[in-house]
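Dumping the structure here so I can ask a few things about it.
One chain of protein is taken out of this complex; the other chains stay put.
Chain nomenclature is as follows: A, B and C, assigned in order of appearance, with residue numbering initiated at 1 for each chain independently.
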Amino acid sequence: MPDFVSLDDAIKANLTDGDVVAFEGFTHLIPFAAAHAAIRAGIGDLTLIRMTPDIIYDQIIGMGLAKKLIFSYAGNPGVGLLRRMRDAVENEWPRPLQLEEHSHAALANAFEAGAAGLPSAVFRGYQGADLPQVNPNIKPVRCPFSGESLVAVPSIRPDVTFIHGQKADRKGNVLIEGILGVQKEAVLAARRSVVTVEEIVDNLNAHPNACVLPSWTVTAITEVRGGAHPSYTHGIYRRDNQFYIEWDKIAADRKRFQEWMEKHVLAESEGVFAKRIQHLKSPRT
Amino acid sequence: MPDFVSLDDAIKANLTDGDVVAFEGFTHLIPFAAAHAAIRAGIGDLTLIRMTPDIIYDQIIGMGLAKKLIFSYAGNPGVGLLRRMRDAVENEWPRPLQLEEHSHAALANAFEAGAAGLPSAVFRGYQGADLPQVNPNIKPVRCPFSGESLVAVPSIRPDVTFIHGQKADRKGNVLIEGILGVQKEAVLAARRSVVTVEEIVDNLNAHPNACVLPSWTVTAITEVRGGAHPSYTHGIYRRDNQFYIEWDKIAADRKRFQEWMEKHVLAESEGVFAKRIQHLKSPRT
Amino acid sequence: MKDEPYNSDELMTIAASRELRNDDVCFVGIGAPSAACNIARLSHAPDITLIYESGTIGVQPKVLPLSIGDGELCETALTTVPVREMFRYWLQGGKMTIGFLGGAQIDKFGNINTTVIGPYGKPKVRLPGGGGAPEIATQCAKIFLIMKQSKRGFVEQVDFRTSLGFGSGGNARETMGIHSSGPVVLFTDYAIWRPHPKTKELTVVSMHPGIAREDIEATIGWSPRFADDLAITEMPTDKEIQTLRQLKAVSQAAH
Partner (left out) sequence: MKDEPYNSDELMTIAASRELRNDDVCFVGIGAPSAACNIARLSHAPDITLIYESGTIGVQPKVLPLSIGDGELCETALTTVPVREMFRYWLQGGKMTIGFLGGAQIDKFGNINTTVIGPYGKPKVRLPGGGGAPEIATQCAKIFLIMKQSKRGFVEQVDFRTSLGFGSGGNARETMGIHSSGPVVLFTDYAIWRPHPKTKELTVVSMHPGIAREDIEATIGWSPRFADDLAITEMPTDKEIQTLRQLKAVSQAAH
């Protein structure tokens, strides 16, 4: 059974300087509250993994807490580039950032292979693309039956995965609904996992084939209402698209970024997330 | 959009002598009505694929319509052996039957690879087991990163897959709920697919992450109430465990088997399935 | 083109929407592809299947999503599958008839760069990277390219080949063992381009109304080829333009 603890305690017990960590979420259910708690705790030298690093990784990188990024698409979705991440890559500010770059297909397969306990994932990919020339972690393999040339990438096994879900029950089983991303894989592939949920309930009332993580696959659970904001939680509140557009301006300037982080992350606590979603609550359609 | 046709027409249009065919279902949702229609049509020289060949394959084999079986567990689940299949393997009655035998893990991976458009599946399996010595379709492969020795099996790409589902809507989208087996993979991996459903409805009312096959992945759809009997349809009728126990006696004797098939399969039509489930209707718990 | 009842961006999107069919299964990206697909769905192709890489299959959004994972997509989808499944069963499994691509740079063979401007190890501009593109480019049956023309974007050689078009042209795809068609058309704000049947060089086959060859040459970083039987792109109909503008207005209000 997972520990039901405060978010700060969950971070303290599960995230350490130098860890390989995935804060997963595919546009939906991005664990912002957990990432902000990690930033407040100042845990650094992290290797960050995510298919779609967006604002939270821009924030962690901008705060100088990451040494490496494993990713497949680093953008502010629908808005533009990640300006803090660019600054780190192009100007080494506030510190250099190593990149290990893949395609979505590769990383989705790599998470799957991690959950499946395999050392690598085999798929058909990167045909005619340049990435295999700059990433030694993409290797050709041959199908022993057809002779076809396929590619392999190492599986992903984070030290710790953070995700956000709709509900947990009191035994610690977690329900996720809507756009699922690779969160189930990220949890099952990780040594430890921390889940923030909108609500802890008596009964999940889940569809038999819904995405449920059994309690014994989860290390710690914390209730944080609005914990995915400005991302969203299907059925509970909408994506704060306005904030994503605004972030482009905040992140454009180092000083403005630092002031914003000081005020809205460092000087805050996770309680603020419930307030941030007040205007975004949506009825389930 | 799939054709909405009678079961006999769906068989005629999609199953031919010599085809590689999967009637999939994992204890739940086994497409008995479709298999019986195929037997009535007398289509033979089939290569049958299924993880858990049970009574329907015992019937097809006993009727002399199969030349080969690709499988991982051939039993009457919870009851015993498949006596018609044994008779074919041990005594070549009514004709010889080639076997290609795998483990469940191997076939589940092979269906997955088929759905994923890959020529083979790679997994960790068969360690210390004898099957790789008698099945040339199990080959060692090496992880290019860790050097670990893994195994590969060819992916499965049936000519045609038959499955049974709860509902289809009028556009031909299909909903499956409960124990899912490898049916989604079997349909996506196949050149053609035929789906029998309990009911054709206006709206599937499906959970967002339920197992739904879009209309354009399905070749033909037929409404057959009770079409999985003596297997079951979650939420609609229970498994006829009594019949599975009885089958052991029917299949024990060649003559009794033939008489039973004559009376209950050859002389019947799919309409009989609705009657067979009358005493098994269960409220959803 | 200020006085026209449409602008060139709108025609680019509308021209793309016209080539989509009712039985297409499209792997849709955000922006112009999303608009083109939804105009097709709201006009001549009501049953077109739209799939976003977030795992949403058969979406029917009322507003255009800002991201590929907006709630609107899941709420209107036929079904939503895990991302692993999206890339394995639906993209690699060969279920998509059409994929859309565009990027920061494109060359005459439709190879695209969305990774870096400058050298990979020390980029002048670090772009978002490939995302789904490397596999979309080879695993969808056909590729529709959409991209606005500019000297900066239409280059002799891309700095990094994020996704394959026709490589060095000719039968380069076939020699790599790739069976899909690759880019069958490129929609820009000036013209419609199609690959030459043999060389595979993208060739202007239709210029938008009011556009001259010189306009195109002035915005392309190589010497572009024009088809012998050069057409003029049909103007948007009132219905097309209304559908697009309404969709954009609703979407802007929603975000």
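Methods note: contacts are C-beta pairs under 8 Å (C-beta built on N, C-alpha and C of every residue); 3 or more make two chains touch, one makes a residue touch a chain.
Not measured: the values here are computed from a predicted model.
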Visible chains in contact with the missing one = A, B
Which of B:15, B:60, B:118 or B:180 contacts the chain that the document leaves out | B:180
Specify the residue from the set B:44, B:64 or B:77 that touches the hidden chain.
-> B:77
Candidate in contact with the missing chain, chosen from A:106, A:212, A:251 or A:277 | A:212
Contacting the left-out chain: of A:27, A:72, A:173 or A:193, that is A:173
From the listed residues B:23, B:57 or B:111, report the one that touches the chain absent from this view.
-> B:111
On chain B, the omitted chain is touched by residues 26-28, 51-52, 71-75, 77-79, 81-82, 85-86, 89-90, 101, 103-105, 108-109, 111-112, 123-131, 134, 148-149, 178-182, 184-185, 211, 232, 234, 238-239, 241-242, 244-245, 282, 285
Those residues of chain A which, in the complete complex, touch the missing chain | 1, 112, 115-118, 171, 173, 184-185, 188, 206, 208-212, 214, 216-217
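Assume only the chains that are shown with their structure count from here on.
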With chains as vertices joined when they touch, what's the shape: line, ring, star, complete or other?
-> complete
Taking each chain's centre as the mean of its CA atoms, the one lying farthest from the centre of chain A is chain B
Chain A and chain C: spacing of chain centres that average the CA atoms, whole Å = 28
Where in chain A do residues touch two or more other chains at once?
-> 123-124, 148, 178, 180, 211, 234
Quick one: which residues in chain C touch 2 or more of the other chains?
-> 74-75, 80-81, 88, 92, 139
